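Heads up, the thing below is written out as structure tokens.
For this view, one protein chain was removed and the others were kept in their places.
Letters A and B mark the chains in the order given here, with residues in each chain numbered from 1 onward.
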Amino acid sequence: MELNLFLSITIFGIGIVIMVLKRDLMIKLIGLGIVETAVTLSFVIVSHNGPLPPILTLPIDRVDPLPQAMIITSIVVGFAVLSLSLVFVVYLSSVYHTTDSYKLQKRIKKDEQ
Amino acid sequence: MNSDLFWLNGHNMLLLPILIAVILGTLRLFTKNRWMNWIELLSMAFFTVIVLFFQRPAIFVVGGWSSAIGVEVKYDSISFWFIFSLLIVWSSVKMRFEKWEPSIESMLDYLFASMYALFISNDLFNIYVTIELTSLISFLLVGHGKKPSRVWAALKYMLLSAVALNTYLFGTLIVYYGTGVLALGALKLEKIPEFGLALILTALLVKSGILGLSAWIVDAYSKSETPVSMVLSGIVVNAGIFAIIRIYDILPSNLKTLVLVIGIISTFGGAIYAFGEKNFKRILAFSTTSQMGISLIVLGVSPIAAAIYAFFHSNTKALLFSKNGKISTTIGALSLAGMPPLAGYFAKIAIGESHPMVSILITFVTSVYVANLFGPDLKWKFSPFEIPLEFAILSLMFLIPFGGVMYTTEILATIAIGILVGKRISFPNFGDPFELEEGLAYQMAFLAIAALTVVKW
Partner (left out) sequence: MKKISLFVTITSVAIVLTVSAFVAIIPHNANHYPLVTELYDGSANIVSAIYLDFRFYDTLFEVLIFSIAITGVSMYANRVKESGKILAANSPLIKFDLLFLGMVIILWGLYTALIGHLQPGGAFSGGAITASGIVVLTMAMGSEKIHKGVERFKLEWIENSILIIIVLYVIFADIPSGFFFPGFSVGKIGDFFSGRGALLLNSTIGFKVFVGGWLIFYEFSKRKESV
């Protein structure tokens, strides 16, 4: 596998380890952002067939346009997911007064008793 | 194309329910009247029934382009069963006329549009976009209501699902890198890099409700409101199974074996977890993981049997989640266990013909946890809006060509023994090892196993 693609899989793995390792909810969201950035980076790597952008008025050494159209959709989807999870975190921390995920789970369990 | 009516030929007729659902969903936002629900119900039912009766199997590209540059769309008998199940469960939820605000009602219309588009899609990237739209709507539905703990269930669901779908996108990219096409019809003829297929399979198994991988199921089903649980278990859980059925033909044989193994583990593991639970909704949540495992086992026999099994399961689960009194729960519970005149018996015939011992064992474990559903707070109600669901379940008994009657006495005896065992013996509760970090760990562990399977053998 190409070196650049392997590095983007590494960044994907780092993002997932951050989501599991850290306790604070906001840092988990940053980890999710890193995962999505790794996917976007891999799209850019795959579409690199030549040095020029995909505009028809330029000569023939253009990059592949299809992964770039897929990036546009995946960025919008990632934006929607991140904004919704941010609103959820704001709501939860206004009710339970913490953003630490362990304390949050304990308080929720106590709430249900 | 002799059934043309003006320009309503086969291609446009197939795409029409999506556009009608989007228009109705947008118009629904502007009014609070509940008679608007009638307009939505009747028009969606009308157009979808036209498609289900008159549409012949077709593969075409939306917009008339070639399949290398456009989005490919396919309608066949598997799509028929899934769209039929979608229409029945969606209509039952709409017919309840809940006191929801207009934005939630319009989201149900968008959910119909996106699930319908998923069930006719034949393109890897289109499957991603429609599953994302479905997931976003279900996140918002899970958190709706007054209890704050629902929002934590919705957040957990959101994070796990986002990681899974990013894995799917990575897998699609590697498949595109190796072959240059995204449409599933053209992919059957190419040599596909199998690492990408391992990534795609992991992501779809997370969305489809298998025991360890879908750590979001237990909390999301048990904590949300009743009609939202009906929507989640009757509509959304079919998304992952449909996508796995679509890509099953292009998987290499060792990944197919892995799907069968994980199906068996999820069937019996989910049932064992369900033995120890006492809460009505948590039993049904673990039961969903068990039944999805059975769907994967049936998929190994034939894809159309898996489609029929998914139809039966989503209707039964929606009926059970609606908590409508003793009659509905009895019919649903016996159908889930597989009693002969009801649908569950005919749905299990596909495995019953080739491996009868497996089917008897599955019936036994299902009956044991089904006995626990009858708690002290069920009344003898009978509400009118559950009639379509019960009709659908009872109507599957006309599928006699699929095998007919066999092993009837064994199955009845097994169900009776199972219910007795479930009522008398009480099992210990196994706790709840399905929080956020564990869910991510299971996903990554399965990805590692799938990657090793692809490389070694």
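The criterion applied here is as follows: contacts are C-beta pairs under 8 Å (C-beta built on N, C-alpha and C of every residue); 3 or more make two chains touch, one makes a residue touch a chain.
All of these numbers come straight from a predicted model, not from anything done at the bench.
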Neighbouring displayed chains - absent chain, whole complex: A, B
Contacting the left-out chain in the complete assembly, out of B:Ala45, B:Leu412 or B:Ala451: B:Ala451
Which of B:Ile88, B:Leu133 or B:Leu334 contacts the chain that the document leaves out: B:Leu133
Residue of B:Leu29, B:Ala45 or B:Met95 in touch with the missing chain, whole complex considered: B:Leu29
Residues of chain A in contact with the chain not shown: 1-2, 6, 9-10, 13, 16-17, 20-21, 46, 49, 53-57, 60, 62, 64-66, 68-69, 72-73, 75-77, 79-80, 83-84, 86-88, 90-91, 93-94
In chain B, positions touching the absent partner: 7, 9, 11-12, 15-16, 19, 22-23, 26, 29-30, 62-65, 68-71, 103, 107, 110, 113-114, 117, 125-126, 129-130, 132-133, 136-137, 139-140, 143-144, 151, 174, 177-181, 193, 195, 433, 437-438, 440-441, 444-445, 447-448, 451-452, 454-455
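We take it that only the chains that are shown with their structure count from here on.
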Distance from chain B to chain A - Cα centre to Cα centre, in angstrom: 26
Complex contacts: residues of chain B adjacent to chain A: 125, 129, 132, 136, 139-140, 143, 148-149, 151-152, 154-155, 158-159, 162-163, 165-166, 169-170, 173, 176-177, 182, 435-437, 440-441, 444
Touching residues on chain A, where the partner in the complex is chain B: 5, 9, 12, 16, 19-20, 25, 28, 32, 35-36, 39, 42-43, 46, 66-67, 70, 73-74, 77-78, 80-81, 84-85, 88-89, 91-92, 95-96, 101, 104-105, 108, 111-112
